[in-house]
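Note that this complex is displayed minus one protein chain, with the remaining chains in position.
As written, the chain order gives the labels A, B and C, with residue 1 at the start of each chain.
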Amino acid sequence: MQRIDRNTRGVYSIAPTPFHKDGGLDVAGIDRLADFYDAAGVDGLTVLGQMGEAPKLSSAESLLVARRFVERAGRPVVVGVTAPGFETMRELAHEVMDHGAAGVMVAPPTSLRTDDQIVGYYTQVAERLGPDVPLVVQDYPLTFSVVMSVPVLVRIASTIDSVVMLKHEDWPGLEKITTLREAEAAGRAPRLSILCGNGGLFLDFEVERGADGAMTGYCFPELLVDVVASVAAGRRDEAHDRFDAHLPLIRYEQQPGVGLAVRKHVMVRRGILASATMRQPGRALSAAERAEVDYLLERLREREPAADLVA
Amino acid sequence: MQRIDRNTRGVYSIAPTPFHKDGGLDVAGIDRLADFYDAAGVDGLTVLGQMGEAPKLSSAESLLVARRFVERAGRPVVVGVTAPGFETMRELAHEVMDHGAAGVMVAPPTSLRTDDQIVGYYTQVAERLGPDVPLVVQDYPLTFSVVMSVPVLVRIASTIDSVVMLKHEDWPGLEKITTLREAEAAGRAPRLSILCGNGGLFLDFEVERGADGAMTGYCFPELLVDVVASVAAGRRDEAHDRFDAHLPLIRYEQQPGVGLAVRKHVMVRRGILASATMRQPGRALSAAERAEVDYLLERLREREPAADLVA
Amino acid sequence: MQRIDRNTRGVYSIAPTPFHKDGGLDVAGIDRLADFYDAAGVDGLTVLGQMGEAPKLSSAESLLVARRFVERAGRPVVVGVTAPGFETMRELAHEVMDHGAAGVMVAPPTSLRTDDQIVGYYTQVAERLGPDVPLVVQDYPLTFSVVMSVPVLVRIASTIDSVVMLKHEDWPGLEKITTLREAEAAGRAPRLSILCGNGGLFLDFEVERGADGAMTGYCFPELLVDVVASVAAGRRDEAHDRFDAHLPLIRYEQQPGVGLAVRKHVMVRRGILASATMRQPGRALSAAERAEVDYLLERLREREPAADLVA
Partner (left out) sequence: MQRIDRNTRGVYSIAPTPFHKDGGLDVAGIDRLADFYDAAGVDGLTVLGQMGEAPKLSSAESLLVARRFVERAGRPVVVGVTAPGFETMRELAHEVMDHGAAGVMVAPPTSLRTDDQIVGYYTQVAERLGPDVPLVVQDYPLTFSVVMSVPVLVRIASTIDSVVMLKHEDWPGLEKITTLREAEAAGRAPRLSILCGNGGLFLDFEVERGADGAMTGYCFPELLVDVVASVAAGRRDEAHDRFDAHLPLIRYEQQPGVGLAVRKHVMVRRGILASATMRQPGRALSAAERAEVDYLLERLREREPAADLVA
């Protein structure tokens, strides 16, 4: 099975975990999701992240979800294995790698503060997982309260061979991409793959700054694919035109705490999910929010007739 | 002089403080700024907020800036008077009210956590300032780490007569507006004026939800005026069309830590400020950031030919 | 099996989880621990808390640890069941209750801020667990960043029947105890059992203020038993004399991040644990720290000849 490495490029969609209305795992729904992402042309998937409601799954369910995605997707699958203890993390990581995952993603504990604490943490993680598990570092200060400076990322890239990718969702974050790429160009740092999150809110400029693509869960992954491809092909205005058409919805989906409900609602509207159910605790959209999202979808369809919407 | 009250509506622009290149206060620049806002058709101004770099001014400068804006603006001016001690706050508040301010705005200390602490704090503030100083409560969790629930705001509105306005920049915040307005409609709460911040990022829906307008510093205040007016007139699609044309720039300006530099850069481009200088500590835009903002301005001008840009 | 209720009093020791040097669970060590606590005269145990390294155990291990403690201890055992998802929480809670636990303890998610969020969370938890699972609310702002005001606790006590106990470790927290007890005395709140944490650092006054005892893991639980009994018997000076002799060590053990290592080191010195091993990530004591703890033990033995120390 193909593994991610430091040259991985493209769009990795953060996949939600599908649930039945009663909160039970919708295992068949995983296949439908995987097929949708396949049709959307994404380069890979990321499962069991925060937006995959991973912390609300039992360990048996986590393994089941990861395996099912790996088996169905014709593409590399990165699996979130964040856990408070290294033993639990190692077990899940080895199990999913044995079943064909392309790599694993680890978010930092919220208690980390200093440069040394962050580098030390990922050093320990990499030692526990072993050299054969490609590792994605999740740089998401808004959620994890851990701020990773460029020197920290350079130290990680230079000293931990198995870290191959940065999931970049610092905010603001454009200068960080440029500074990392300049360090690489100047020979002060080895290359890392950089895929960007933040719901795609800055993807138009992130790729121009040197990011390799996106790793995020926006409900129209085909737009992410388009933008990355257009920028890569030098069609700047076209990339921005496509992006701007989606920006009102991207912005709406990027709201903390409610974004996943928006995403699942749209995916139900698009026929990709059977139910927008989230596991508890978690909140559903209000009628007003649903109406706003539907209005944004309507406007999007006017601008983007190709947008594949149900109803 | 006109004071804000619980029925105040419209757009109050958060004005930056203009500095010379050496960091000195550009007093004449205040007049130019005030005239620009006048021409843009805003309903009022807010000065000495976070985006006015108020914490970096001496107390003498603060008073000078507030007075100059009040004297020049033909509109109500709200003045930020946040301070760690009540004495300092009271002094500045009374001085600016004596010089014609329309009201004052107070942000919560970052140490407040519980409902009672928040209500208690604003109760004490109102007692210190006295019944004749209209008070704006700043609800901005991302910056101040203080989360004000709807019950807290209802208690404040019900028990503190001099609190007349909520500067709303919770995120996500649309449901909060609806819930507050429902409480008012059901007679469970007296009316508050609600003006929205967050750089205008959700203004299209905020006004639909019942907000009275905007209090934010987006570098094209005329757009904020347009959107509020269009929604009020029931021209929903038009409001969104105008809004969406600006959204790429609004989104860029709304980045924490760098937003004010973006704002000042555009205001220099528009001929409104003589210099984009910020007081230290604070960071300037990189060349790449300036180029990105300029590109967004160029694209904006294509969509909005009326946009008044220099060069 | 006896369950905790709103009149539970005494000392509930927070038990560490014993590990072998290789990080494996020391199951037999659980029996030795349980016997030690029995001999120390504690009224109950609390297992699988933060200080029990619960987040680093697999779900199978968690159940095993809880069952073993319940089977061996001749006393009520409260089990920590904190989990990000309600399903996982419910499963573990029901399993341990089926095996004889006396109740369960739930810490709040760190994202909770407003009064309504906190009350809402525990309301949902209690609904999920059902009316037959006695519930302990963990009020520990320093670790969880959630501040529970007295009105919040009164609402919880008044509206959620199955919440029977407050694990109180707010800091400062003495006034909170008094205010809660006054509310009860005035008929504004039903009684809650209050057991105090914070390593016992304020136990001398907490019991005087109306707390029912301690729920903490200080390495000399017999001291906690003594203090609670002395205060209850009206022997104030004696309670303080005993307490003050231990305070230098209590203070040392109460340091965040290193406290558990201190506790396990002393328990090895006392012959209660075979190894001071903690699961990774976690740090061991330095040579200097061990020497300091040993010096404090030496001084303690001079003041308290009865203190049962090895070597």
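Just so it is clear, contacts are C-beta pairs under 8 Å (C-beta built on N, C-alpha and C of every residue); 3 or more make two chains touch, one makes a residue touch a chain.
Source: prediction; values computed, not measured.
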### Residue in contact with the excluded chain [from C:Ala40, C:Leu64, C:Ala232 or C:Val258]
C:Val258
### Message
If I consider the whole complex, including the chain that's not displayed, which of C:Lys21, C:Arg188 or C:Arg299 touches that chain?
### Response
C:Arg299
### Summary
In the whole complex, of A:Arg113, A:Arg236 or A:Arg283, the residue touching the missing chain would be A:Arg113
### Task
Spell out, residue by residue, where the missing chain touches subunit C.
171-172, 174-175, 178, 201-202, 204-205, 209, 237, 240, 243-244, 247-248, 251, 255-258, 286, 288-289, 292, 299
### Residues belonging to subunit B that touch the chain removed from view
23, 53, 55-59, 83-88, 91, 109-110, 121, 124, 128, 279-281
### Query
What residue numbers in subunit A mark contact with the hidden partner chain?
113-117, 141, 147-149, 151-152
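By definition in this document, only the chains that are shown with their structure count from here on.
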### Query
Where the centre means the average of the CA atoms, what chain is farthest from subunit B?
C
### Query
What is the distance in Å between the mean C-alpha positions of subunit A and subunit C?
38
### Task
Report the inter-chain centroid distance for subunit B and subunit C in whole angstrom, where each centroid is the mean of the CA atoms.
47
### Task
Quick one: report the Å distance separating subunit A from subunit B, using the average Cα coordinate of each chain.
34
